[in-house]
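The complex appears here minus one protein chain, its other protein chains still in place.
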Amino acid sequence: MQQPLTEEKVFKDPVHNYIHVQDTIIWRLINTKEFQRLRRIRQLGTSYLTFHGAEHSRFSHSLGVYEITRRIISQFERSGYKDWISEERLLTLCAALLHDLGHGPFSHSIEEAFEMNHEEWTCRIILEDTEITDILRDVEEDFPRKVASVISKTYEHEIVVNLVSGPLDADRMDYLLRDAYYTGVNYGTIDIDRILRMLRPYNGRVVVKESGMHAIEDYLMSRYQMYWQVYFHPVTRSSEIILRQIFRRATELFHVEYPFRFMIEPLLDLFQGEVSVDQYLLLDEALVQTAFMQWTLEKDEILSDLCSRFIHRKLYKYVEMESLNTEIIDEIRRSFAAAGLNPVYDLEIDYPTDLPYDIFHPGEGFDSKQILLLDRHDKLREISEVSDIVRSISGIHRGRYHLYFPQEKLKKVLANLPSSIAEIFAR
Amino acid sequence: MQQPLTEEKVFKDPVHNYIHVQDTIIWRLINTKEFQRLRRIRQLGTSYLTFHGAEHSRFSHSLGVYEITRRIISQFERSGYKDWISEERLLTLCAALLHDLGHGPFSHSIEEAFEMNHEEWTCRIILEDTEITDILRDVEEDFPRKVASVISKTYEHEIVVNLVSGPLDADRMDYLLRDAYYTGVNYGTIDIDRILRMLRPYNGRVVVKESGMHAIEDYLMSRYQMYWQVYFHPVTRSSEIILRQIFRRATELFHVEYPFRFMIEPLLDLFQGEVSVDQYLLLDEALVQTAFMQWTLEKDEILSDLCSRFIHRKLYKYVEMESLNTEIIDEIRRSFAAAGLNPVYDLEIDYPTDLPYDIFHPGEGFDSKQILLLDRHDKLREISEVSDIVRSISGIHRGRYHLYFPQEKLKKVLANLPSSIAEIFAR
Amino acid sequence: MQQPLTEEKVFKDPVHNYIHVQDTIIWRLINTKEFQRLRRIRQLGTSYLTFHGAEHSRFSHSLGVYEITRRIISQFERSGYKDWISEERLLTLCAALLHDLGHGPFSHSIEEAFEMNHEEWTCRIILEDTEITDILRDVEEDFPRKVASVISKTYEHEIVVNLVSGPLDADRMDYLLRDAYYTGVNYGTIDIDRILRMLRPYNGRVVVKESGMHAIEDYLMSRYQMYWQVYFHPVTRSSEIILRQIFRRATELFHVEYPFRFMIEPLLDLFQGEVSVDQYLLLDEALVQTAFMQWTLEKDEILSDLCSRFIHRKLYKYVEMESLNTEIIDEIRRSFAAAGLNPVYDLEIDYPTDLPYDIFHPGEGFDSKQILLLDRHDKLREISEVSDIVRSISGIHRGRYHLYFPQEKLKKVLANLPSSIAEIFAR
Partner (left out) sequence: MQQPLTEEKVFKDPVHNYIHVQDTIIWRLINTKEFQRLRRIRQLGTSYLTFHGAEHSRFSHSLGVYEITRRIISQFERSGYKDWISEERLLTLCAALLHDLGHGPFSHSIEEAFEMNHEEWTCRIILEDTEITDILRDVEEDFPRKVASVISKTYEHEIVVNLVSGPLDADRMDYLLRDAYYTGVNYGTIDIDRILRMLRPYNGRVVVKESGMHAIEDYLMSRYQMYWQVYFHPVTRSSEIILRQIFRRATELFHVEYPFRFMIEPLLDLFQGEVSVDQYLLLDEALVQTAFMQWTLEKDEILSDLCSRFIHRKLYKYVEMESLNTEIIDEIRRSFAAAGLNPVYDLEIDYPTDLPYDIFHPGEGFDSKQILLLDRHDKLREISEVSDIVRSISGIHRGRYHLYFPQEKLKKVLANLPSSIAEIFAR
């Protein structure tokens, strides 16, 4: 039942102009309630508090990932590359589309707070009797399992896995373009047409024709800039920290049977650590924001303060430090406590880090994160062997420690802190 | 206390590139909880269900309106136009920024459902002891009243009112550009730099230098296209209809003391028709979506069905009709009832209409909705007198009747409807 | 010998991003000297004197027309429309690519001045033993004739002719987009992806699916705006007038055997009215500009003045008049002569006009300039029957008379003109 639509359907999309749906199965998947739920999960979590334009959802990103994958496959088929397995077209498209299905509200923070994993949730939603499962079963009984195995990277045909999650996958390309578009920063503008034209299926991997090297350099640069300008922006980190503290405090209160003025089922299950698929699907950012809004009125001062900070965007300030060790941290916490601050909630330490591209280690073979170039003689080389600029940036490690804290509270007690500690925060 | 900031602050904005804040008062207003609340109200209501990119908030639109107004004033001041009152700069900027402050969640639908008016709410929030009020009072005791009177169009200096809400105001220019950007349609791309350069303050009105006529023609065309392509899109209307039906059903149930499984304060107040400013500020789209999500599980079938339709985007279908009268409508409703459909909830009639530009009626003087051109001899003429194309489109009235209905339900009973009725819906 | 290239070649293009060449024949045609000559002919003639960005050549436009045609055909083939003749693919592509091959330098002006016709020249270059002819003959002996007959609209298969020159042809779409891009005006931004997706081959014509109506409305509006903002811009007309006057003066001088300090062969042939294909191919804008530059040093004052005006951009000024008749014109010329001005060279009258779209006359059948919509029931309707906005603008006729003249010269004798004439020019 792998039927094409009698007439192609399109979605108007600011990034790709149009998203083309050509298969009945894809069309039906998009119209399930599980997929529509992604409209209520923002692609960039709390980044909209830093870049007000970044209010786009995982729904639009998922359509974008599907569309790029569709174009790659269509290019593979038009060119008749023999290393592409054309029977796997629909499977690959489904996996690309559904890839982010399991993301929860403010995904990164909630996963950290409750030790969840969105990939596992994606697989559960695909496999545990949802509208999605039913539609996939219409392809073949075993199709849900196949899709899930592509997402969990265990599917037998490596080329499919590599297309859906490799170093040059559609996911990364769409988010760079889309996040650049919605934030308004122009670092993420890559030449996607050229990159797509240069991709080749080769021995189970998606590699790049050598003449596409410069486009890849530009892509890695863009990625690097987006990480530091957008994804690791200290104001965004500050809002994520508040978010995690809210989850931490609410869990603490839950375990001491604090009488929340607002508490509904999927949150209860979350605090208990036992969430069913049905309950999980009720979780979205609307619910989280509603809970936080209601909790601004809670009696527990820590919770209500944190929630007000999040909802009304009164975030923690930060200072940057080149180096830091556990002794200094302990000292700070001790002197915070002595001065009447909360050593846990009034200080948070963050160390964002990203290696723009991991260098090739000769003799170790190609690992799955490497970008490989294919030359005229069908020889593969890892990109940092060939590109000076990729080699140059491969080792760069730019993280610095950031200390986040409530400025007004700290100001009041600044005089009570040891001067060595005070001066850290006094700038 | 009209202090400039020691250093200009900027917001990165995809539409205007940067939004420049130069006054302490503006900066403080943006950071109030009342203004931050606009982040949780979408600019285009339910349009995101038609154009998935249109997830932008009234927060970003309000910043945009402020920015355009700032540029207009800055041009007026640079050029030294004598009809501009430079003392009114801060007042105008505050009114531009706060103009949409009173919008509720899914504004148009909620206003219709509960007979509210966002302009009144804007004035209440400005005047009734909020963080906003406090900051405005720092300018002068009477400043909140002044800002509110600009918004309610009663302020003494007409030029200020005209700048904030006239036929060429910053509000319209920002929303055309912004809605085009986020939906991805390219009908809204107007040459804003040129339009702004052509604006002149003249006798209490903002008029256009004659040589800017073509840019205005283009602006009116864009406006026309955006109305029909985006704002009146039948899928969006369908979702608004569902929304209004949910509010209607919930109110009915509320008045018969139906035991909602989910009901919290600001909603109660809304159903009772008595909302305080404090309660109003708790209302946002997160809350409305959360309520609807919870109500998908209600026992009342009408309410749970409508909520599922909205949340999971299973909207009503529609048919278009050139003409329609109350007799036909009554007949349809009767035969729906006879066939077991709900004559109220299973049929909704919509008649969207917009006049692209109201024509000038000679001898009647210039009314406040007209766009006036200023020629070299300082003579004013209404634009449709001069522009063939504006005159041509002025009379166009494009509305058609749309009948919305639940397709699956209707299909089941189609055979039971009189054939004259059945064929309307059978296409 | 209709061979595909072993690997697709691309040209980087600012308008279409990439232009894809897939056939050996197309690749070879682009690399002929006749096609390369188009690099030395500007797409917009003298418009670069008004819009400095508009320096793009007919070479880039021709590639663009080819690319759009390629995409239309590829869509037709992908969708399997039965009214498309797939054997005509290469013929259509060649005709689209070569369509403008015969354009001379500053085409419109030179054609008027020397009564030439670029379409005829295109056919001659295709047919008379050039590199182009040789390559086309490699397809089949009769192929040059076929290509020429498509261009002269006499080819037997109407659908091919309609694709290459119809009301929705690739030529118009490319020039709107390209001229908007290079001038920098944003009136020409049409949604080409949507338009292309809506095109259907139908009974020998390219028609539009009814749901594409709004995209076509927008296209016609853009076209209208581009005509009045760019193509008919009075400064551009002024430079075209100077150009024609130069050609006129030089021809006059040639016929009285004036000893030009600079004169080379293809120009001689041009003045004599006998140009061979070989000589024609030596004509380009570099040559014309070089001649004009050299002629700024000629002894004939009229010629040297006109050439200086063109080369150094000291153009004629203009006044607009609502109405004008031959009597007034005669009177102006007489009083010019009496005041010592040159009645021929010091006054030029221009009346630009364009009907945005010609209205449908019921009962007369569909003519080849009409845009036809195809509804769900396969019924054709002319667009102005269906679209209010197209009907509204169909009759608009916006031309006004423009009088062009050398301002400094006229100023000096203004006092000697009758006051009724003087006041026309005195503004």
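By written order: A, B and C. Residues from 1 in each chain.
We take it that contacts are C-beta pairs under 8 Å (C-beta built on N, C-alpha and C of every residue); 3 or more make two chains touch, one makes a residue touch a chain.
Predicted model only: the values in this text are computed from it and were never measured.
K.L.:
Among A:74, A:229 or A:416, which one is in touch with the chain left out?
P.N.:
Hidden-chain contact among the options goes to A:229.
K.L.:
Looking at the whole complex, which of C:312, C:334, C:369 or C:412 touches the chain that is not displayed?
P.N.:
Checking each option in C:312, C:334, C:369 or C:412, the one touching the absent chain turns out to be C:312.
K.L.:
Can you work out which residue in C:155, C:182 or C:260 touches the chain that's missing from view?
P.N.:
Considering the complete complex, C:182 is the one touching the chain left out.
K.L.:
For the full complex, which residue in A:35, A:59, A:143 or A:187 touches the chain that was left out?
P.N.:
A:187
K.L.:
For subunit A, which positions touch the chain that isn't shown here?
P.N.:
So the residues of subunit A touching the missing chain come out as 185-187, 189-191, 214, 217-218, 221, 224-225, 228-229, 388-389, 392-393, 396, 398.
K.L.:
Could you pull out which residues of subunit C are in touch with the chain that's been left out?
P.N.:
These residues of subunit C touch the chain that is not shown: 11-15, 17, 31-33, 36, 39-40, 48-49, 51-53, 55-57, 59-60, 63, 181-185, 262, 264, 282, 284-287, 289-290, 293-294, 308, 311-314.
K.L.:
At which residues does subunit B meet the chain that is not included here?
P.N.:
Residues 10, 17-18, 193-194, 197 of subunit B touch the chain that is not shown.
One rule holds for everything that comes next: only the chains that are shown with their structure count from here on.
K.L.:
How many angstrom lie between the CA centroids of subunit A and subunit B, rounded to a whole number?
P.N.:
One centre to the other, that is 33 Å.
K.L.:
Taking the mean of the CA coordinates per chain, how far is subunit B from subunit C in Å?
P.N.:
The separation of the two C-alpha centroids amounts to 43 Å.
K.L.:
Tell me, which residues of subunit A touch at least two other chains?
P.N.:
Each of 17 in subunit A touches at least two other chains.
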